[in-house]
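Before we start, here is the structure in question, set down as structure tokens.
What you see is the complex with one protein chain gone and the rest in place.
Chains: A, B and C, in written order; residue numbering restarts at 1 for each.
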Amino acid sequence: MKSCVEACLACYTACLDCATESIKMSDEAMLNCIQTCLDCAELCNLCARFCATDSDYSAKICAMCAELCDACAAECEKHDHEHCQECARACRECAEECAVMA
Amino acid sequence: MKSCVEACLACYTACLDCATESIKMSDEAMLNCIQTCLDCAELCNLCARFCATDSDYSAKICAMCAELCDACAAECEKHDHEHCQECARACRECAEECAVMA
Amino acid sequence: MKSCVEACLACYTACLDCATESIKMSDEAMLNCIQTCLDCAELCNLCARFCATDSDYSAKICAMCAELCDACAAECEKHDHEHCQECARACRECAEECAVMA
Partner (left out) sequence: MKSCVEACLACYTACLDCATESIKMSDEAMLNCIQTCLDCAELCNLCARFCATDSDYSAKICAMCAELCDACAAECEKHDHEHCQECARACRECAEECAVMA
């Protein structure tokens, strides 16, 4: 069991590393958008969990989430793609909600 | 609290969607590598969790994880980049460990 | 950087193990409910991600998610607590949606 957990976590980091390096070969124009959106997705997911479980740390995570959501919105607002504009709107709304909780 | 959870999850899916669409604009050559690595990373992470907590569903998740790790290895073996070769090795090892647990 | 990743993942598994063992000391009556709900939460979260990113593996994850959601609903339906009844309803709805995708 323990060796399976270790192999899974080693594979997890190797896959993250490979995806990260391959994404860096992407078109310069969208690179920052991809990286910021992936970070923002993860932090929003954790923030939802901490709020849903009424964690003692939810206010601190909300404060950081509000900051990252605003940064992600600022990045996505630069791009005319519909999915970027949609993402920017969701980020601004989430930043507002998180700021209230923080 | 509830509206913050909802805003975070809405932002989570909007960010995932934006990242996914932006990644699709990447160089064709690396697109499949990025998508498969991101999927494999997530499933390995879940598999590690189910094994670490001795879940009743760990065998089933291990079976699916072994399959996805082999597919990810096959994809990454096509690319000469060091991070792809490293990822392929970690995937093959994880597939073996997971097959034992499945 | 690498040693920080390793320390974080070692701490992640130690915390999961500690929580799992401490949960096992819980009241027998709710133990299965807690474990199944935590498993179901994780798999639903992964399933949402795979569907949102239109992964090649979303159908397979949906099939497993439908199965676990039905098992979680069956467990939670045994308990009269409002949060258990609410959870059972969400699980049945999710199982139906996932069965369509599978």
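Throughout what follows, a residue touches a chain if its C-beta (ideal position, glycine included) is under 8 Å from a C-beta of that chain, and two chains touch if they have at least 3 such contacts.
All values reported here derive from a predicted model rather than from experimental measurement.
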Using the touch definition up top, pick the residue from A:Ala48, A:Ala73 or A:Cys94 that touches the left-out chain. A:Ala48
If you put the missing chain back, which residues of subunit B would it touch? 5, 9, 13, 45
Contact set of subunit C toward the excluded chain (per top definition): 1, 3-5, 7-19, 21-23, 25-27, 30, 33-34, 37-38, 40-41, 44-45, 47-48, 51-52, 54, 62, 65, 69, 72, 76, 81, 83-84, 86-87, 89-91, 93-94, 96-98, 100-101
In the complete complex, the non-displayed chain touches which residues of subunit A? 13, 16-17, 20, 35-36, 38-39, 42-43, 46, 48-50, 52-57, 60-61, 64, 68
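The definition used in the following text is that only the chains that are shown with their structure count from here on.
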Which whole number of Å gives the spacing of the CA centres of subunit B and subunit C? 17
Approximate Å spacing (C-alpha centroids) for the pair subunit A, subunit C: 21
Junction residues of subunit A, two or more chains touched: 5, 9, 13, 45
